[in-house]
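Rather than the whole complex, this shows some of its chains in their spots.
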Amino acid sequence: MSELTLVQAVNRGLQQAMRADPDVVLLGEDIGVNGGVFRATEGLQKEFGADRVIDTPLSETGIVGTAIGMALYGLKPVPEIQFQDFIYPAFDQIVSELAKFRYRSGGQYPCHVVLRAPYGGGIKGGLYHSQSAEAYFAHTSGLKVVIPSTPADAKGLLLSAIHDEDPVLFFEPKRIYRAVTGEVPDGDVRVPIGTASIVRDGTDVSLFAYGAMIPPTLKAAESLESEGISAEVIDLRTLSPLDEKAVLTSVEKTGRAVIVHEAPRFCGYGAELAAILAEKAFFSLKAPIQRVTGWDTPFPYALEHLYLPNAERIVHAARSTARAG
Amino acid sequence: MAEASTTPEASPRTPAEDLSPDQLRAAYRLMVLARSVDERCLALQRQGRIGFYAPLQGQEAAQVGCAWALRPEDWIFPAYREIAVALVRGVPLQAIIDQFYGNAEDEVKGRQMPNHFGYRQFRFVTASSPVGTQITQAVGTAMAAKMRKEPIVTISFFGDGTTSSNDFHAGLNFAGVFQAPSIFFIQNNQWAISLPRERQTRSATLAEKAQAYGIAGVVVDGMDLSAVYRVVREARERALSGGGPTLIEAQVYRLGPHSTSDDPKRYRTEAELAEWKGRDPIARMKQQLLSSGDLTEAQDQEYWGEAREQLASVIKHAESVPPVAPSTLFEDLFARPTPALEEQRAELERLLSEGVVKP
């Protein structure tokens, strides 16, 4: 066990995987000598050499395209996109190629790439250093989408991702890269992809969240407790494939759901959760499903505190949900 | 996949200095087969027996000459016209035609349009439609091979139009920076659907774009099989001896339509076509072999005849194979199907069994 921040846990996960398997290689902008702009790859080029921790030219198209080529060959590339906001130049490679290679080849060419990118707001990054683009990728058949919220999950899920056989988009909540430390098991301890985690038990309302929205959601649950509302908090951890069972089980118990994410509301990931509930937990639902999300605007700079869901907004929504119906 | 290879003589393990008369004749025979595939498949599409076809006529010498200079260990990243390349590589014609039919024996399980095939065992990577995406991938595979010290090259095939793509730029740039053992093989067939080469880009040649990436660039007459063979062999040697990647522009012509959905009369002149028809690589190669005494008219007739027969037989087989099974729809998306996919598969089965949808 070590006491680590989330970004340190990512770093240890990479180190662990690279020590265990020479096929694991990293590539990206400024990840080598510089150790990554958030220091997620700090020290790794020193340990594993410039052949396995590759500083690339400034091209996300090139990073993902060459990573796919490496994966076809049999390596396990773990490319980094410096900010998730800069993933779009690689969108064609991700959506047309990475997600579809195994399928379109009739299973001949698995394409195991773990694409890491820090995402989300709260660091005064404005429109282009704050986005939460997970819904694009969750909607893309053929990709797995993982978002950890704790140091232990960050390392454990990353190790699972690297040992998976499918393409995994691994989005890291940069706002809480260093916000807290937590106990992280040493060695190759994995957290399975595809399982949500019930981080707080409750009976009156289910709060669904992931990544950097977990801390305010937990804070909201505490606050609700003091009002006599017992909130269950589910950290989805894997957005695709979703742990549908965990979601349905919770709402079958509570009958009420609040969904929290930073991304804009319209067609955001929360919509899918609501749709699943409205189809499969319909007869358990006692009140309208509420979403506490970013607004349907780009991410602002000066007013980011008004954009990002906070504990109070979550409480506010949960309270009205709990009272409705 | 059927075992028999269509390659009369397989391309050599190590490309030799120059092609022997026997090799030239074998190469010609493959060109004839490729041309025959074209003719037959254009007809099959007109008859509604296959859904689509993109011919390669005019590009046979470039494809066969290029592929012949590679070793079987080299990875091929095709676009969608590389049928002759596949044949040189030893991909059975049956496998290719099965793909066109998308039948139960199709290696890609009926998931893709005709021309979008791939065969892992032949290191012939499955094609996709978005142009250029294979270029960066081929560079990544080359970087990986270099890392693992496997002495091979990767090659990406693409057209003049595709030099405008994002991946062309990124791929060549990465290849230059990382000195990836990779060859970029442009078949400049003068057209990207309706856009002529001169309006695709203002550079005098496409090969000179290599300079922008600090790599070698070569123009070659793509109607001359031996010339193509030579530059590809050299590029291969250069790549493996640490000389870096090479961009090759083979100047050819797309004698047919862009695809069966295209009508080239809308945008190009009969005169232009006629001029290039006069340089048909098959006629040229035949003439060359006849003059050197390495081919007789009788042999030539035999080649065309056997190609047609072979085609008739593989088409017959392809049409006798049942369609892909509905349940395959949910295979190969992930290594193991997710619960949601299992549920959808069950849903489809229910719909099928209740007659809501028909297989």
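A few points about this structure:
Lettered A and B in written order, each chain numbered from 1.
Keep in mind that, in the parts below, a contact is a pair of C-beta atoms (placed from the backbone, for glycine too) under 8 Å apart; a residue touches a chain by one contact, two chains touch by 3 or more.
Here the structure is a predicted model, which means the values were calculated and not measured.
Per chain type, the number of copies found in the complete complex of this structure file is summed up as A x2, B x2.
Heads up, the rule we're going with is that only the chains that are shown with their structure count from here on.
Averaged Cα coordinates give subunit A a centre that lies 39 Å from the centre of subunit B. Within the complex, the subunit A residues that touch subunit B are 25, 51, 54, 56-57, 59, 61-62, 64-75, 77, 89, 92-93, 96-97, 100-110, 141-142, 144, 164-166, 194, 241-242, 244-245.
Contacts from subunit B toward subunit A in the complex involve residues 75, 106-109, 111-112, 116, 118-120, 125-126, 128, 130, 133, 135-145, 147-148, 154, 166-167, 169-171, 173-174, 177-178, 331-335, 338-340.
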